[in-house]
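Just one protein chain is left out here, and the rest sit where they should.
Order of writing sets the chain letters: A and B. Residues in each chain are counted from 1.
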Amino acid sequence: MSDTVTIASHFEDAEQQREAGLMGMWLFLATELMLFAGLFGAFGIYRGLHGEAFAEAARHLDLPLASINTAILLTSGLTMALAERSVQAGLIVVARRWIVATVALGAVFLVIKGYEWHHEFAEGLMPLLGLPFDYDGSHPAQAELFFDFYFAMTGLHALHMLVGLGALAVLWVLGRPQPGPRADRYIRQMRITGMYWAFVDVVWVFVFTSLYLLRS
Amino acid sequence: MSEPETHYLNDGWTLRSWLLTTDHKRIAWMYFATITAFFFIGGLAALLVRLELLTPAGDMVDSDTYNKLFSAHGIVMVWFFLVPSIPATMGNFLLPLMLGARDLAFPKLNLLSWYIFTLGGLFTMTAVIAGGVDTGWTFYTPYSTLFSNSAVVLAASGVFVVGFSSILTGLNFIVTTHKMRAPGLTWMRLPLFCWANYATSLIMVLATPVLSMALLLIVLERALGIGIFDPELGGDPLLFQHLFWFYSHPAVYIMILPGMGVVSEIITCFARRPIFGYTGMVISIMAIALFGFIVWGHHMFVAGQSLYAGILFSFFTFLVAVPSAIKTLNWTATLYGGRIRFTAPMIYALSFLGLFTIGGLTGVILASLAVDIHLHDTYFVTAHFHYIMVGGMVTAYLGGLHFWWPKITGKLYSGPWSIVAALALFIGFNLTFFPQFLLGFLGMPRRYHAYPEEFQLLHVMSTLGAGVLAVGYLLPMVYFGWSLWRGKPAGDNPWDATGLEWRTTSPPPKHNFVDTPTVTGRPYDYV
Partner (left out) sequence: MNRPIRALLLIWLALLVVLGLGVGVALLELGTWSLVLNLALALLMAALLVAVFMDLLHAAPVIRVFALGALLWVFLLAVMLPVDYLTR
């Protein structure tokens, strides 16, 4: 196998190169995890301090829409895994179709998210940049804190989605069927992007749970 | 002795061959240059601070300017000098050599971290020039949020950006240590310098993102006008301190562990004895990295944290001193019965040993909850952390530089002058910072530019000491410069040291080794 693989000059063999790349990605995701841990930690503390106010504020969010959106994102996780599988089986054409599906689902997710944001903006629930905050519940101050976190968390997650979509677009372009050494590299890139995408799903699961589901 | 004909330094002379290099040795040089610049910028701020403190009246600068000066000093020294200091320079240069590898696992990422570092530096320098920051190096809320009119967003963004550079360096080091070791180089045969950098990297990867998030929240709070830490909305300014110290206490170990690694290498070499208690050293390095994460609350004893949390954190802090003590003991035991050679690197290493011990012991004093009520936010704390960060880490940095300079450049430097510099550092340092223990004990708070008359004598001593210290820092610039220009060739192994880095030529060839070396025994087989 190794005669069909390009190995960077500082590595001994393909195995070392592949394992190093994977390990690097896992470590990178560990740092991402800690990044979000800081954010969720802060949210968790406030959730503990102002439980009632936060639960009430959570009920101002669009749960049905967000649930559908979550299902869409989870499905994109499936299509991504299928894309990876196809590449490993050498079916680049099929893989590229799955990439398209993943990108499409990701884009739909973002559109729905954008619609939600717009809705909150229209309702006066977007306390950013000095916009008025019109809240009809009983704890307007703490609710404002909740919405600050809502926009910080969903915004940061959306940013990660955009990065993922960018990576997928690159993979799609690179993925014209090619023989030999490139294929091996493509498999590695696909694997790494797949891990990242699944990680973004994991983050969303917690964003969704913290913001939308903790409503009582 | 003669130099090799081709090596990494003469492999291309163009600017491009430096700025686009992926050779870890050249990237190390780029870091050397950048952090030295930051060191002198931070030093300039310190100089102004010390000059102001010569007289009791706040007469040289007004209090706003004074706030900005010590903030600039702290921010530049901590984030732009000390955190990257040893890992990004000597770690970068030596880790692959010590592991018998041709480069780090991700050479391009390594170059990218330098660019990120420089970009972050530019941000923060812009902030310092465009108005300055008056929050101190810790960016505490609400100074940094509700009550600041200075360039906090820019400065905090700079530190945020730089964080990614240390994350990427850490990631690179970890993967390299796992995957690129030479045949026969098992974990328990690694030099302690590698272990120290490995532990440091773990902290960088796991702690830095939490700081990034804390800073990001400040930036969002100010840029978007939201109120994450605003008490009016039910936010808690202390929460920022929790997140900040969750990173920054472990980060003080980022700022000492690599120094411990350097000192371990130097002490065994010049005592001509294997390190005492290698396994214990490894365990304590890893223990420091782990336990460093559960003591952060000792910075918040009087900040409004609950008493019970204070007691818990005080207890854990006593515990974390244990592995440091073990290490100090082992270094001393290594010296015992050794045939000690007092070269410049060794003098630096011995200074480290003394100064770190004082710094560590005063840390234990501060960790005592009741005592800290009196000492918190006084010059005692300032002296404590300078003994460790400057007396420890910067001294170790210079020691390492003197130890590996012949390997890095292939040249020797002046023996006598380097000994003068090392001694000037030790004397100047103590003269600068020992009086600060007394000042703090007598009740002089930190961060004030005016003070009662009775403190003047101690402040004058401190400022004079800073002058001597400056000589100790500037002198090496001179004889290192001379050495680059006129130095005699060093030969492959001028100190008769063990370790794979000494088995290749000085300076090393582009790919480090002509043949991949193999390792057959434990490190440090001196005698």
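The rule is simple: contacts are C-beta pairs under 8 Å (C-beta built on N, C-alpha and C of every residue); 3 or more make two chains touch, one makes a residue touch a chain.
Not measured: the values here are computed from a predicted model.
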| item | value |
| --- | --- |
| Contacts of the hidden chain among displayed chains | A, B |
| Touch with the omitted chain, as defined above, among B:Leu119, B:Ala182 or B:Leu312 | B:Leu312 |
| Among B:Ile27, B:Val161, B:Leu206 or B:Leu366, the residue in touch with the chain that has been omitted | B:Leu206 |
| Candidate in contact with the missing chain, chosen from A:Gln17, A:Thr70 or A:Thr154 | A:Thr70 |
| Interface with the unshown chain - residue positions in chain B | 178, 206, 210, 238, 242, 246, 293-294, 296-297, 300, 305-309, 312 |
| Positions on chain A contacted by the hidden chain, ascending | 19, 22-23, 26-27, 29-30, 33-34, 37-38, 41, 44-45, 48-49, 63, 67, 70-71, 74-75, 77-78, 80-82, 85, 88, 194-195, 198-199, 201-202, 205-206, 208-209, 212-216 |
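Criterion: only the chains that are shown with their structure count from here on.
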| item | value |
| --- | --- |
| Separation of chain A from chain B, taking each centre as the mean of its C-alpha atoms, in whole Å | 35 |
| Complex interface listing, chain B residues touching chain A | 101-107, 109, 167, 171-172, 174-175, 178-180, 205-210, 212-214, 217, 220, 224-228, 230, 232-236, 239, 243, 246, 511, 516 |
| Residues on chain A engaged by chain B in the complex (per definition of touch) | 8-10, 12, 16, 19-20, 23-24, 27-28, 30-39, 41-42, 45-46, 49-50, 53, 127-130, 141-142, 144-145, 148-149, 151-152 |
